[in-house]
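The complex appears here minus one protein chain, its other protein chains still in place.
Coming up: chain A.
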Amino acid sequence: MSSFTLGHFSQVCSQLLNHYYGEIVGQVGSYLLRRGNRMLNDIPTATGLSIREVKKALAVMIQHNLVKFQASERNNNVAEYTMIHHNVYCLIRYPKYLYMIKRIYGTSEEILLEILLNLGQASASNVIFHSANRLNEANVLSPSALHQSFQRLAQDNFIIRCPKLAENATLLKVPTLEIEEKEKFAVPNVEIEPIARMLKEKATQLGGHCDSEIIWRVNHERFDIELRNVILVNAAARRVDTTAGELYHLILKLWRESSNPDSPVTTPVSYNVIKDAVRKNDSSPILLEHFDHYLRVLYEDSAGLIDRAGDAGGGQFNLDYSKVFENLACASLDSIVLERFGSKALRLFRLTRIQKFMEQDQMQNVAMIPAKEAKMFTYKLLEHNFLQIKELKKGTSNFAPVKSFILYHVELPQVVRTTLEASYKGLFNAMVRQMHDLTENQRLLEKHAMLESMLERLKGDGVPDEEIAELSDTMPPAEKSLVEKIHLMSDNLTLGQTQADETILILESYLKFKSKEL
């Protein structure tokens, strides 16, 4: 994450660390987020924690891919630690990752991913072992089926191998880790029998195993790509209809297979290839029948979801990420302006954005809004930094007073950055409020939870209903309704955070692709 968003962004990150890993990790993490590269000895003094606590915190964060280290230049035996900002932010997206995996594959892959997220870094056997343990609570699943699920995840690059220890690493105080490109997704041979045996013995830990040196972690970049694709497919579905969304999903897959993930423009894919894919994919009959029309509607649409790049092979189609995300970012900004200021302000905003530079009079005439209102809205937009001013002097006569043109324009990167900061701030506020509510009423919530679990147990044991009703009356209805309210508010705040995260993803992607094209 670039440095200009560090203010609210690092607040969000430290809040996430506090929530998921505790206060100690939160404090160490906040310090490193603000200060960058630091050695072990600088941290205890700045945070007031003991060195033991700091060491534990750093170990936990390195294990969960939130901190990276390298040997300091001055002294090879000491390491410098840096936070990986993006990975800390991605903590908030873990439920979304699980939902995507569940939708694309199924329950066993979802459990594998959840275990890997909990462990941070783990070997394949360990993940399979723990997943089998978790699934055994519901139904029996053999380790070899889980192994295949694991392979599927690796093939689609959702999980990635961590760099391994270099040969002389055991001798160094600060180990060097390296990995080759081709090994990144290669699944090693996993011995199933020891795992099955351990499961039968109901062990809680897998002992030593053959692939214990090959460690895996979640591949955040791949999940980011997937989240972006979901946004694009939803955009296509909203613009046209769900069948178009299906078609677009297929085309995205083709692009992803053939293009370099880092390039801002995908490699073109020809019409015939798309047609083959549609036919092979067992799509809905409507798509097969009207495939031509859907494709045409999508590439003629002004949103830029598909660009026609040439005529070979029946037509070449590619996708320009910067253009599409610019349109998406503009759409987000438009809806923000609409909800905050009203439709008249939106008209002014869109006009100025499309026409680039406009004078006040021009704006109110073209937008057909009465003068005073137009001026008021213009000022409001200016105040909130949605519009920017550019002054041009005119007239060089030394005798007349100097007049100047005042032109209004929308400088998109700047507006996006301001909105992004506001989104982080909103996200942070929601998290703080949620934490506050939950801790303040903790005693009440715990009492309620205990009561609920007791009632469940009694009901399962077949205790008569009157006794259960009596027991549940021990908690007065006022308290019960309070607990309800708290749960509702907490849920709403979580939903709000999720939606804020979507906006953040769109705005971040726009900025990312904009900087790539320069």
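The definition used in the following text is that a residue touches a chain if its C-beta (ideal position, glycine included) is under 8 Å from a C-beta of that chain, and two chains touch if they have at least 3 such contacts; residues count from 1.
Everything below uses one rule, namely that contacts and distances are computed from a predicted model.
Just to verify: the chain that's not displayed, which of "Cell cycle control protein", "Trafficking protein particle complex subunit 6A", "Glycerol-3-phosphate acyltransferase 3" or "DNA-directed RNA polymerase III subunit" does UniProt list as its protein name?
"DNA-directed RNA polymerase III subunit"
Touching the absent chain in the whole complex: find that residue among A:38, A:55 or A:447.
A:55
Contacts of chain A with the missing chain: which residues?
Contacting residues on chain A, toward the hidden partner: 19-25, 40-42, 44-45, 50-53, 55-60, 62-64, 69, 75, 77-79, 94-96, 98-99, 102, 114, 117-121, 162, 165, 170, 173-175, 177, 215, 339-342, 371-372, 375, 398-403, 491-492, 494-496, 498-499.
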